[in-house]
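The complex appears here without one of its protein chains, the remainder shown in place.
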Amino acid sequence: MSRLRLPRPILAFPAIGWLLIFFVAPVLLVLWFSFGYKPGVFQTHANDKLSFDRYAEALNPTFFTTFWNTLWVGVAGTLLCLIIAFPVAYWMAAKIPSRYRGLLIALVMVPYWTNFLVRTIGWQIILAPHGWLSAALNWLGLIDGSLDILYTRSAVLLGVVYNYLPLMILPLYVAFDRVSQDMREASKDLGAGRIATLLRVTIPLAMPGIIVGTLLVYIPLMGDYITATVLGGAKGNMAGVLVASQFQTAQNWALGSAMAVLLILLILVSAALAGLIIWLLLLPFNRSRRLVIGVAK
Amino acid sequence: MPTENSHIKILASAPAARIIARELNRRRFLGFAAAAGGAAFLAACSSPESTLSNGLESQLSMYSWGDYDAPEVLTAFTKDLGPKLTVDSFGSNEEMISKLVGTKGTSGYDIVVPTGPYIPQMVENNLLMKLDHRQIPNLKYMDPAFLGRDWDPTNAYSICKAWGTTGFVYDKTVITRDLFTWNDFFDAAMNEASGSVSILDDPGEITGMFYWANGIDWNTTKKEDIDAAEDFLVNKLAPHVAAFNSYPGSDAVPQDLQALIQIWNGDARLGISESDDPDKWVWRLGAPTTELWMDNWSIAEGAPHPKAAHAFINYVLEPANSLAELDYIGYHTGAIDIEQKAKDEGLEMLDMVFFTPDQIATMKDAEVNEAQERTVDIWNKMKAAAGA
Partner (left out) sequence: MTSSGAIAAPRKNRKPLNLVEAGLGVWGVIVFIFLFAPIVVIFIYSFNSGRLLTSWDGFGFQGYEAMIAKPAVTSSVWVSLRAGVLSSVLATLLGTLAGVAMARRPGKWVIWFSALLLFVAITPEIVDAVSLLPWLVFLGQDLGLGIFNDGIVRLVVGQSLFSTAVVTYIVRSRLVGLNENLEEASADLYASPTKTFWKITLPLAMPAVLAGALLSFTLGLDNTIVASFVQVSGTTPWPVYVLSAVRSGLRPDIASMSVVMLVLTLGAIGLVVVVLKKAGDSATQIARTLAG
């Protein structure tokens, strides 16, 4: 190609620079702290003696019990988000006339312009033992007495799904919007049924969006320790709370840093494992995807 | 990096820090004014060094818990004495301390409101300015019982802003027997209230319950005491706990979320008074012993407006303002003779605000000591056990 092209990543330079200065530099400091220790009651960290002792300290049974619970919430929450968001995003991208789509996208965001805690209070009022939902279900005769949903695993998932749903809907919408109708119709014209079109054309082409949505929900959710507890109480205990308790309450930045590093590694490993499993499951689709792209070109 | 090894030390000297902070404040206001595009505002703020005719600075910046002061008192302060007040909020003492440490005396805050046990470390790290009692004559309106607590025996750095204590409330339609002590609380938690128990989301309050119940010093650093607390709280109590909630009065009590709830007195009063069925809730002050926590007026080292800060503290200690503060936040301000005034005003459920000298004698001061790490560890283990 002899045409005038930009050097490869030049457009990414501003973002790379920004993240290097305001993310990598300060966070490397945390990595450094993790090899230090807490020298006294009123001091948070010192690095004049270096060791891996904080890592040994962090790797205790509590950490793993908590991480196991975190993993459960993370995986179940992400899957639920995907299952709920998938049809909605598809509906918005494929069935809604384009002039209303911007409006709907904005509407997905509107609830989140009220504060997190305020939204949570809204849910509590609905779900309280003698709250609105309880009253409605009693009136319908579906339950008798109080509604016991708050502070259960269902409430944990409800809080997670509610607060992370837009992070799934938006990437999926953007991906589906890209798979044009003409392409789907062409597939049908070629005699493919509705399901076949969905499986062989729509999903493979939307795959980058599905991956992004899944990552954008799963990754931050695994480090989040507030969302799961607000409606789920003790059942929503997450590993992030260990990190926060060291940085804030115990004021032991050395141990907090070591825990943060371990948590980040475990999240990465779990995501990589999940990716591998999904890749293996989707091998058949990958083959058909290559086929479709071959046809399109 | 300057933070490493120097932990928490103020590098700039105090006068220099003050000048830097003043400069910061000026720039911030200029920035705000430019953004707002208000030329008049700009003119008004271009000389922040100006002092008012009464000798106070024209600005005052307070860093406190959110919505923690009666709005009418704040408005009246500016109207009566002049300084324009800026109020910022923090959610925990650790957050506030990190901020003061991190900004090395140039935070720009004048008044801060730390909780008692955090004051010694703030003093040790030069985060607080010594109070000039001559500028606070209204100190005479304070009840000596709430001055000179363990963490600041001479009130050199702090004066009580509000204090409270810990107890529990229970729903007598679920727990039909009478509960009085922390041991009764544990017994009910492991029996009829199992799965419907809420405890404060604060490690010291949780281990505190065990120590208070068993006559052990709350600030113990003995290994066997801490081990006993861990064994009981993690293995016995935790499986019955549904929630770790520091402010159950705002939701759990009015909405019947749990039946047995560890709670601070002012929060309990608020929750019960807002419940649809207040009669079913019973409040008990923790027994045989419990805590006394206190949030305090202090002035940050490097405060850009020290005179206005002293004037403000003096202003809120005036009996009428003290009463307005008590009415607004629902906690005792530590002023003398305020109980009678509150009764005269017709405030309700005052048995959850005022306590007898005998009761006050059972309330202990906390301290942050070497046990803190174990205490936090127990807290995390309990959460893991309760969440499993």
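Descriptive notes on the structure:
When the chains are written out, they are named A and B in that same order, and each has its own residue count from 1.
Simple rule for what comes next: a contact is a pair of C-beta atoms (placed from the backbone, for glycine too) under 8 Å apart; a residue touches a chain by one contact, two chains touch by 3 or more.
This one's a predicted model, so the numbers in the text were calculated from it and none came from an experiment.
Considering the full assembly, A:92 is the residue among A:58, A:73 or A:92 that touches the omitted chain. Set against the missing chain, the residues A:56, A:117, A:135 or A:278 yield one that touches it, A:117. Within the entire complex, the positions of subunit A that touch the omitted partner chain are 3-6, 8-12, 14-16, 18-19, 22-27, 29-30, 84-85, 87-88, 90-92, 94-95, 98-99, 101-103, 105-126, 132, 162, 165-167, 170-171, 173-175, 177-183, 185, 188-189, 193-194, 205, 208-209, 211-212, 215-216, 219-220, 222-225, 240, 243-244, 247-248, 253, 256-257, 260, 263-264, 267-268, 293, 296-297.
In the full complex, subunit B touches the hidden chain at residues 1-3, 12, 20, 24-25, 27-29, 31-32, 35, 61, 63, 65-68, 71, 75, 85-91, 95, 98-99, 102-104, 106-109, 246-247, 249-251, 254-255, 266-267, 270-271, 273-276, 328-331.
FYI, only the chains that are shown with their structure count from here on.
Remark: subunit A residues 29, 32-33, 38-39, 41-48, 62, 65-66, 69, 121, 124-125, 128-131, 146, 150-151, 229, 233-237, 241-242, 245-246, 248-252 touch subunit B in the complex.
Against subunit A, in their complex, subunit B makes its touches with residues 1, 3-5, 7-8, 92, 94-95, 120-121, 124-125, 198, 203, 241-245, 251, 255-258, 368-370, 372-373, 376-377, 379-381, 383-388.
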